[in-house]
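Removed: one protein chain of the complex. Kept in place: all other protein chains.
And now, chain A:
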Amino acid sequence: MVERIVRAPSQYWMLIMMWVRSSMAYPASFVLMLFSSMVLTVMDFVAIVLMFSHITSFGGFSLAEMALLYATASITLGIADLFTGSIERVGERIRTGTFDAYLIRPVPAFLQTAADGFALRRIGRPLQALVVMVFAFSRLDVDWTVARGIMLVVSIAAGTVIFGAIFVLGAAFQFVSVDSAELANSFTYGGQTLTQYPLAVFGKEIVRAVTFVVPLAFVNYYPVLYLLGKPAPLGLPSWIGLLSPLVAVVMVALASLAWRAGLRRYRSTGS
């Protein structure tokens, strides 16, 4: 088990590099795809900017603050999508029987499924989000300390892990229902759309749901509230924004259990 975990990063790296090399065989096409991925994903932010030509504040957030929310939502989902997004293809592989090919290799099926068809062009989303983040911080008056800096980086990492865990949970569910890929998408890609807005505008029920059921609020909303010195909704303490890493750990544990259960089910039912 320990050996398996120690070897995982290099095995994963080896698998994704194979796909990177193959996509680099056509560099012009790669650059074009990367560029179009950036343009497509930045449209969400363009919509927010257009919205702010009519309003000055949305749910208590200024344009620069909205830019920070958008950027953190998009970076976290973008990186999670880059590294684990392919796992949603597991249902198709189960249906066509090609999942067996992963189980005869000496590398964990999880790594092979996550790395399957690794598409470096997906880095377009986090890249454009990074540009938006630079814009946000240039307009925001954050009192930067080392601690705040670390908190921002750790929160982004935790948010990425939370989205990644949701991708894996969705994939694990496909062992039970092979056609359920869209269900997970509504929490990941849908979750990103949700978390780029101040969640309080959606009402208390939604805030409760994304705090206690599917903890999307911890991806970026609570950390950003904390960073901007804004109060948390539902009367929650403002330090809730510091709990993202903890939530990430819980989500990874759940995702790992779910994946294992799914794989066990597959290997004992043969379908």
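Quick notes on this structure:
Criterion: a contact is a pair of C-beta atoms (placed from the backbone, for glycine too) under 8 Å apart; a residue touches a chain by one contact, two chains touch by 3 or more; residues count from 1.
Following the convention adopted for this analysis, contacts and distances are computed from a predicted model.
Matching "Efflux transporter, RND family, MFP subunit", "tRNA 2-thiouridine synthesizing protein B", "Fumarate reductase" or "ABC-2 type transport system ATP-binding protein" against the UniProt entry of the left-out chain gives the name "ABC-2 type transport system ATP-binding protein".
Interface note: of A:M33, A:V49, A:V107 or A:L242, the residue touching the hidden chain in the full complex is A:V107.
For chain A, the residues touching the chain absent from view are 4, 11, 14-15, 18, 21-22, 96-98, 100-101, 103-108, 117, 267-270.
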